[in-house]
Every structure is written in C-alpha cells, then in structure tokens.
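The structure appears right after this line, and notes come after that.
Missing here: one protein chain of the complex. Every other protein chain is in place.
And then chain A:
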Amino acid sequence: MSENLLEVSGLQKHFPITKGLFKRQVGAVRAVDGIDLEVRAGETLGLVGESGCGKSTAGRLFTRILEPTGGKVVFEGNDISHKNVNQLRPLRRDVQMIFQDPYSSLNPRHTVGAIISAPLQIQDIPTPQGLKKAVQELLELVGLNPEHYNRYPHEFSGGQRQRIGIARALALRPKLIVADEPVSALDVSIQAQVVNLLDDLQREFDLTYVFIAHDLSVVRHISDRVAVMYLGKVVEIAERDDLYKNPRHPYTVALMSAVPVPDPARRDRAQRDRVLLTGDVPSPINPPSGCRFRTRCWKAQDICATEEPPLTVRLEDPQSHLTACHFPVVDDETVAGRRPAATPA
C-alpha cells in the first residue's frame, strides 16, 4: 500500500495562446501550474475541483497523452516526462485512461468489437482464445451482453458506453487507470452502478485509480485519499476520512457545503453553515497573486495576496494531510460566523 506507482512533482502544463498570422505567443493558459503528489499502488486517489480547474489536463499529463511544460512524471521509478511516442508505447500497457464524455470517446464508425480489440491489436497482445472471444470476455466483465460486439456505439445508452470505455481501458490489464469524471455525464441512477463496477474491477485486478470528479460526494465512496484542486494547483490532500472530517482549506469547506447532507437532524445546521462560492473563477491565463483562492475566500487577509501558501501539514494534522492555506479552518470553527458581509446569505 505504501509503494508509489506514480509520482509527479512541480507538474505544469501551459497551453500557449497565439495570435495573428505568424502564431506569435501572447500568453498561456496555465491549466496545471505546479502539482506535487504521489499515487500509491493499489489505492484510489480522488481528484476534485470545479470545472476548468485543470483536472482533465492533469489526468492527461499522468497518462502522458500530453507532454508537461514543466516538472516531472515518474511512473514506477522511470521518468516519463519527455519520452516520445515510441518510447511511451510499452508504458501504455500499464497506464490507461477512461474519458469524461462517453459520447465522444468512442469512434462512431467502429463496432464495439473493433473498439475493444483496438488495444490488443495496437499492442500486439496475443489472444490464445481468439480476438472475438477476448472481446466478449471483456464485455462480460463490464456487465454488457457479449453478443453485442457487432453493434455500434450509438446503439448504447450513456452508461453502457462508459462501460465500453472501461472495457477498452481494461483490455491491456493496466496497473493504473486514470478515470476522468467517468460518471459525470450519466444519470444519477446509473452513476452508482458504474462506480460499483469500477470498485469491483479494482479488487479483481489490483488496479490503482486516479478518480477525477467535480464534487466531493462522488469520490467519497471510492477514494482512499482525496486531493482538491483549484486553478491548476492542489490546495489540499488528505486521507479520505481525515479530509471529510477536518477540511482545512476554505475551498474544501466550500465544496463540502455543496454536498447534500443526508441526515435531516444535521441538515438544519448544514443550511446555516452553507458557504456559497461567490464570484467567478479567475482566469487561468492570469491567476491571482499569492493564494489563488483569495478572490473568493472569506478568510483572506493581506498576506494572502503577497505570499503563496505552501502545501504543508497545518495545525495538528497527520503527516498525510497537507493544506495550502495561511489560515486553515479549525475544527470547531463555524463558517457562518466568519462569513463576510459581502457574501449573500
């Protein structure tokens, strides 16, 4: 459990913004701007943040679909940050991705059989039982009818399509799967089924997951640890129970208050403590100085604008709980009391 499968440090991805005929660079979208974290073998790391905070970009860097602008990606001790397409090919067997949009992640012109057998063909994996049988086994594994291998993606529902995407990712028997919001596009009723499927597969094949989501409730069930991202940076990372019990970063607290509270006795208090995230997310082209959350933070003080808070252990937190905030939220602090007048009630 303690061995690190994937380690990233100082990871950056800046997308250049070009202008005019000669593609002069006039700026950059700092989609991922300095992430340090590690993924331990066998665990599920939840990666949470609002839309546009760079989660997908981070996932694409972990799987090396994108090349980082800065920093390092180390998989099983090998630095893969700048390997080229050919050098990466063997790695593809070990690291796979499940994509966010089940409608655009499957080629509409290919049958399900062709889609799921593609990894086996591209990687020259021998299939003693025959390609068709191999595909059918995978279909069965993800809970689809193996007779459907000749059908086209448009004949399936969103949830079924996401299962096809899971089967494709599973075909190479990878060690690490980066699941990019695998259930966000699905009906709530189907989300649980797909999450459960991923859970079962993890146990069966010893998988390690990076599970991306845009709210904390989805990852709660499946994650061992959770990292919270804001504007291209990790602002808090902790063991799951620790994070949900003692959220330290004001942004995490805000995200958590967006999670519906099932217990009616607590709902009242939850309503009162509800922190509304006001204001727009600043642009990743020109992020705020110091702490990036300061434009929306109700605890912000002068130092927040000048000094960027490092991601370290705060208060009496365990070594595994890191927070990037000068004024972390203390356990019994009621958010409502600290809410500034500017925030609408």
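Things worth noting here:
Here, contacts are C-beta pairs under 8 Å (C-beta built on N, C-alpha and C of every residue); 3 or more make two chains touch, one makes a residue touch a chain; residues count from 1.
Quick note on the criterion: contacts and distances are computed from a predicted model.
Looking at the choices "ABC transporter permease", "Two-component system chemotaxis response regulator CheY", "Oxidoreductase" or "ABC transmembrane type-1 domain-containing protein", the name in the UniProt record of the chain not drawn here is "ABC transporter permease". Contact with the undisplayed chain is limited, among A:152, A:244 or A:298, to A:152.
Across A:39, A:73 or A:106, the residue that sits in touch with the chain not pictured is A:106.
Checked against the hidden chain, the listed residues A:140, A:206, A:241 or A:307 yield one contact partner: A:140.
Listed for chain A, the residues touching the missing chain in the whole complex are 21, 23, 60, 63, 65, 85, 88-89, 92, 96-97, 99-101, 104-112, 118-119, 122-123, 140, 142-145, 147-148, 150-152, 154-157, 159-160, 165, 168, 172, 187, 189-190, 193, 196-197, 199-200.
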